[in-house]
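Could you have a look at this structure, given as structure tokens, before my questions?
Complex shown without one protein chain; remaining protein chains in place.
Chains: A, B, C and D, in written order; residue numbering restarts at 1 for each.
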Amino acid sequence: MKFLLQRIAFYAFTAWAAITINFFIPRMIPGDPVTSLINRYQGQISTEALDSLYVLFGLDKDASMWSQYVDYWGQLFRGDLGLSFTFFPTPVASVLGQSLPWTVALVGITTFASFMIGTFLGVLAGWRRGSWIDGLLPATTFLSSIPYFWLGLIAIALFAGQGSFFPSSGGYEPGLVPSWDGEFISSAIRHSLLPAITILISSVSGWILGMRNMMITVASEDYITVAHAKGLSERRVMVGYAARNALLPNVAGFALSLGFIVGGTLLVEIVFSYPGIGFNLFQAVGSKDYPLMQGVFLVITLSVLVANLIADVAYLVLDPRTRKEG
Amino acid sequence: MSVSASTATTVGPDGPVAAAGTGPAAKRQRLRFVANGKAATGLVVLAFFVLIAIIGEWIAPYDPSARSSDILQGPSGKHWFGTTHLGQDIFSQILVGTRGVMFVGLLAGVIATVLSVLIGVSSGFLGGAADEGLSALSNVFLVIPALPLIIIVASTIPGAGDLMVALVIGLTSWAWGARVLRAQTLSLRRRDYVEAARATGESTWRIVCVEILPNLTAIIASSFVGTVIFAVMSEITLAFIGISTISEWNWGTILFWAQSQQALAQGAWWWFVPAGLAIAILGTALSLINFGIDEFVSPRLRNSGKTKLKTNDGRTVRMRVGFTPVLGTKPLATPVLRPAETDDLVKDGVR
Amino acid sequence: ACSGESKNNSGSSGPATVLNVGMPNGPQTENHNPFLGSSSGASLGYRWMIYEPLVMLNSIAPKDPGKPWLATEWKWADNFTKLSLTIRDGVKWSDGKPMTAEDVAFSFQLRKTNAGLNPEAIPYGEIKQTGNKIDLTFTKSQFVNQAKVLTTFVIPKHIWSVLKDPTTDVVKNPIGTGPYTLKSFTPQTTTLTVRDEYWQDLPKVKELRYTSYNDNNAQTTALANGASEWSFVFIPNYKTVYVDKDPVHHKLWFPANLGIHGLWINTEKKPFDNPALRRAMDKVINRDDIFLQGEAGYFYPKIESVTGIPTPAGDAFIAPEFEGKLHKVDLEGAKQELAAAGFKLEGDVLSDPSGKPVTITLTDPAGWSDYITDLEIIKDNLSTIGIKATVDKANQDAWFKAVDEGRFDATMHWTNGGATPYDIYQNIMDGKIYKPIGKGGVSGNYGRFKNAEATKALDEYANATDDATRTKALNTLQKIMVEQMPVIPTSASNVGGMYNTKNWVGWPDEQNQYAPAQPTQQNALHIVLNLKPAGS
Amino acid sequence: MTATPTAQTTSDVVLEAKGLTKHFAVRRGLRDLLTREKSAVHAVDDVTVTLRRGRVTALVGESGSGKSTVARLLAQLYPRTAGDIRLHGESVEVKGGRPFRRYVRKVQMIFQDPFASLNPVHTVRYHLTRALKIHGNAGKGSAELEKALQTLLERVQLVPAERYIDKFPHELSGGQRQRVAIARALGANPEALLADEPVSMLDVSIRLGVLNLLRDLKDRLDLAILYITHDIASARYFADETLVMYAGRMVEGGDSETVTQRPAHPYTRLLIESAPDPDRMAAVGPDEVPQDKAGGEPPSLIKPPSGCRFHPRCVHAMPKCSTELPPRFELPDGEDHWAACWLYEITHKPAEPKQEATR
Partner (left out) sequence: MKPPVLEIKNLNVDYGLGEKAVQAVRDVTLTLRKGEVLGLAGESGSGKSTLAYGVTRLLPPPGVISGGSVIYHPPNGEPYDVMSLSDSDLRKFRWAETSIVFQGAMNSLNPVHKVSTQLLDVLKAHQPHTTPAAREARARELLKLVGISADRMEAYPHQLSGGMRQRVMIGMALALEPQVVIMDEPTTALDVVMQRQILAQLVELRERLDFSVLFITHDLSLLVEFSDRIAIMYGGRIVEEARAADLYRDSLHPYSEGLLKSFPALRGPKKELAGIPGSPPDLRGMPSGCSFHPRCPHAFDRCSAEIPLLGNPTVRPDATRSVACWLHDTNLTPVA
């Protein structure tokens, strides 16, 4: 109970802080969307267009920071994130709505898969010390030290050449209309394979290691010895006793890592030109599209918060010690 | 990034002090940290990069920005790592660029570590409202995704040089360390020897600085290394996507140029590969140091080597929890290492 | 990527019906508002397939009179403050309603009342419609804006007059007079399909697919493998990466238009306030290297004329005294120039008349690889006359602010472009937009150039009533440019494109310069109408 | 056995606590927030202790009965909820800073776990030097300090001093560590020593050495010692006076020999009957188990039982026991022997309990 209260207070506070940071940072940016639009087109937009664009973007009015802040909150509560400048006058919400499913599908599934695979291998590595999986660790460490984007680029260069099975960019075949038909889905899956594998390779080793170390720590607990002494089958001891307990700290790590992973996959999206939210952030930063930037940041933060909440609940379910009655 | 997270999880709240306190010989252990194969390898590689960072500028065969007529040449005796579209020597760029990477990495690491120590330890030690406030702060920083924040902040600050980038990274990545340190301090604060020091009449600041801090060394070191990894990656990322403003060469800048000139499409792999490998090797070295610290902190992780034994009658058995190997029924049998075992030992050293 | 090709034009059986256009602009959001540069229609260029201009003008041949389009006749009067238009009959909107002069008048009216929809800030006066005729007045001479007014595209009144806010409407169902209508939109691909009827001959291209690739790399790959047949993208080493993949069909043509890129120098900073130094710098800059290495040998064409006017687009404007006078590297000339002005070159250090060594910081945003490359080359070139240059890769916003406020030594920057070289010179030399160093908000003259003669000449050119005065004014401007060199021109801006002749022929090229080759220009419609299936 | 009880005078009293009470606030969930009910762990309630010069007072009781809390309260490491602590008759309440130092100079504490109470990163020298310096006993110059260190180590029989002075805690055995901890406490030159289970973590054969050392110090330095333990046999062996605690309250007190041989309070009796006794020799059977209605379960301290806290487990419980708190009843059978139990209200006679105890 107390635990839950604390968590709720924590989430409320974090959300407030994130949204506030979110509000102020873009406003500290010296450039503005108009000048960056001009910069982007390097001479294709005439300097005379400046005034017209200011009017168009609604940047010609002055309002105090505080009233903007209040307005901002008002808008948020109405679910209004403002209009994107890059895609003016498309609302940020619909820009995000368009890209979010891609990121969620790619990152969500891959992160989950990475966690599962890493945890599984980590369990084996920690349980069977000195087996081949243990020997795999230096290699995975090296792989995880390679920056995502570099690995992605190399993967594209090696595997995504002309006529290859793997497309080098995009979320689906150009020309396809997104729908739930076989052709589209298979195309989407094919496009997501290479980025997914890249993410998997560079993130799985963290899980393997974390789980392996926890397994080793847990394996020397008394209750594991007792489980062996009880004559339970090896699998029961490994899964039901050791892995079950070793998993607990990793669950929290999993939630926290979502933040890192969304940040990290931003690069994968850039490298693979994947139409997700990270790519949006990249575009938004480039064109000083602060409504969009705010939107992306908000989405990332909120999703991390949600992930944390889920992890908290999962922890509550997995660890009876936190489930204090009363 | 996930490396720093995962290694931090293994530093349990009771880790280092339990090891240093009740272990058979804390001092010998300290030496053993360096003797640890992983840590030693990591330290040697790190030292190599630090050396390059210092002398790279002098030993570089060319000015890294100087153009030449060898445009987009592959590796050769003249240009070890080949040249760019302007005929610049990539080998020299890597050498000269090491400094920026190391500078930002280490400085950001120092900033973040100092912050995490200040915030984590005082939060853990003071308790009460101060603790609530500070841990709320670090929780917020923990949950707010660092890289997007860094990208936004870095693109915000005009004219930011290496120093600025290091500052931004340092200021945004201290939270994890602070949290681990807080938890550890919290458990240290209740230790008898801290209470004993208080009962002896020691002042508060002395308790924190002399009694508590030395016992946090391993965690601090580990979080420092973790932040350095993160900082290096972030800096290179910023340079790569063209957001940071470094006028100097660094590995990210090299990759930026390679990417903007579509080096891979042009077949100029040499433009990409050295910088990427350098990052990976540096990252691996830092990770190895962290593993070393982990193993130092938690001795259970240490002896993963000799797990295969030969029994007296020649069978091979594996050491594992729950099934103690029986070497033989003859008393006082001395187990022997199989020749294959030496392999394992070598591997262990590298790991 | 292979399957993309197979879907394209359904292989070899039968003549092609689909044209695949690509742009490297990232995922799009559905927005077909032709006024908004941020719309997908603008970003990919398909707005011009739906909304048509009054007159089709060719920006690489600015002296050409233009092709009547929705207007059959146009006449300027009263020193370009009055325009009479005759509107074409028999044109229908794609929803079947006829297009009338009323629609045209409304199109002007909309721009007049909404500053946000009038990016060129055309000072509209009266808009009068009688029958199929329209009379427009302007509050000042529109000589320099002729092209902008004539290329105004027309929108249907019956739809736009009921829009709540035309500046923020995404126009889900775009209705225009053009030969194509919207078929489908996805963030990656927009498909247009040809109408049943059109006031001209229907184009051969039955379907247009506009694909937005996420970046230059992806676009380049698509061009290289034929998935994309028409695009505009920067490709380093285009020969290997693009042309060599299919040398017969992979073409590109990058003609210059009347806008330039150059090294802007802060003319108020010592010792760069000395024109002799600027001229000397100009003489050592190697434009071939810039073209070949910085601009990949095609992107921004080299500027040959010493006047800075891109050729051949601007051939007709070049003053007799500079005809045939071309930029070339002239180290000796530069040294002489410097010596005459009191500079001393000792060893490899140049000192200004007061004895201080000359150093310069060249600055541009870190991400702009071509400009930065140009600067690296310039830095090298300047060292031949003892100027120690450093290249500063700045943050884009910081750079923009510094340039705006005149806090820089020298920077690669572009100029405005237009139908005459006036736009270039005005952007560089206009004293009327001068602001002292430290004050921002200038829209040009970043180098803080102050020359009364230039300002007067610019004024004369814009307001002259006869061509002779204009020619004289422009000649004066050219002379000032050559003598004062406030900007060292390096490259022309371009309106080029890459195209693939495997399925479609009839593209503009060196021999047939009927339109610039860029797919997002208004002339793209002209090109599409000109395309024929290959082998037919 | 030394220390024959001598006549006590008030001047012998070093440290005295009256009505000492400590409640630890516990933060609970939402529900309590709504009901505004403040719950607390009643760790120590109304405890009175007197430490006299040259005497050892033992405090025994089961785990969690509040013994350590009493020690920490006496050492002023916790602020107290109520009650009074008097040093030489003078009421003191210090929180930190100089007054705290002045107080700890007189009253020093030794912790239960010698493995945990020395900082693993510091040498013996550091620990002792700090203790001397803080309390101004280090003398002037390094020679005097060296001599002071030497004396200190000799006092705890770590001789030759050179062999131990520069060692790290992990290089010492448990007994040696506990001696260092004692030496550190002595470095302040205190008058009272609060020893919180000083030997419970030590091996059987080493325990005795430390206890003997403490007794020896008491005699030589005339210290007042509070000896906290849950091992009632060692209290008999080592202490002059024994106090028994149950669930935060004192239930019995008096001369050690009397308390252990003729326990009056039912809880004390239970305790003593439960202690292993080799002389009983494998005779334990179901009927031999000491009677305990709650099966050995200690009570909750957050909602302690009303009246006598032992009543739910007490086989002699009367209706009164669950409603009224028993005061101390003086028992005539020994020096200052008393018990807080309603059994002694009317009779004041030791006859019945005595029989019970010597059965």
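Here is the rule we go by: a contact is a pair of C-beta atoms (placed from the backbone, for glycine too) under 8 Å apart; a residue touches a chain by one contact, two chains touch by 3 or more.
Fair warning: this is a prediction, and the values are worked out from it, not measured in the lab.
Shown chains touched by the missing chain in the whole complex: A, B, D. Listed residues A:Gln6, A:Ser186 or A:Ser233: the one in touch with the omitted chain is A:Ser233. The omitted chain makes contact with just one of the residues D:Arg207, D:His265, D:His311 or D:His337: D:Arg207. Where subunit D meets the chain that is not shown, the touching residues are 1, 62-63, 173, 175-176, 203-209, 212, 230, 232-234, 236-238, 257, 260-261, 270-286, 288-290, 292, 295-298. In the full complex, the hidden chain is touched by subunit A at residues 129, 219-223, 225-234, 236, 240-241, 244-245, 248, 318-321, 325. Residues of subunit B in contact with the chain left out of this view: 303, 306-307, 309, 319-335, 337.
Methods note: only the chains that are shown with their structure count from here on.
Across B-D and A-B, it is A-B that has more C-beta pairs touching.
With centres set at the average Cα position, the gap from subunit A to subunit B is 22 Å. Subunit A and subunit D have CA centres that are 56 Å apart.
We define each chain's centre as the mean of its Cα atoms; on that basis subunit B and subunit C are separated by 50 Å. Among the residues of subunit C, those touching two or more other chains are numbered 217, 221, 224, 367, 397-398, 401. For subunit A, the set of residues that touch two or more other chains comprises 29-30, 270. Interface residues of subunit C facing subunit A in the complex, by the touch rule stated above, are 1-4, 7, 26-31, 33, 36-40, 115-121, 167-170, 184, 186-189, 191, 209, 211, 213-215, 217-218, 221-222, 224-225, 227, 259, 261, 365, 367, 396-398, 400-401, 404, 414-418, 423, 427, 443-444, 493.
Every residue of subunit B that touches subunit C in the complex is listed here, in rising order: 65-67, 71-72, 85-86, 155, 157-160, 242-247, 256-257, 259-262, 265-267. Of all the residues in subunit A, the ones that touch subunit C in their complex are 29-31, 35-37, 39, 41-53, 55-56, 83-90, 94-95, 98-99, 162-164, 167-178, 270, 273-275, 279-280, 283, 286, 288.
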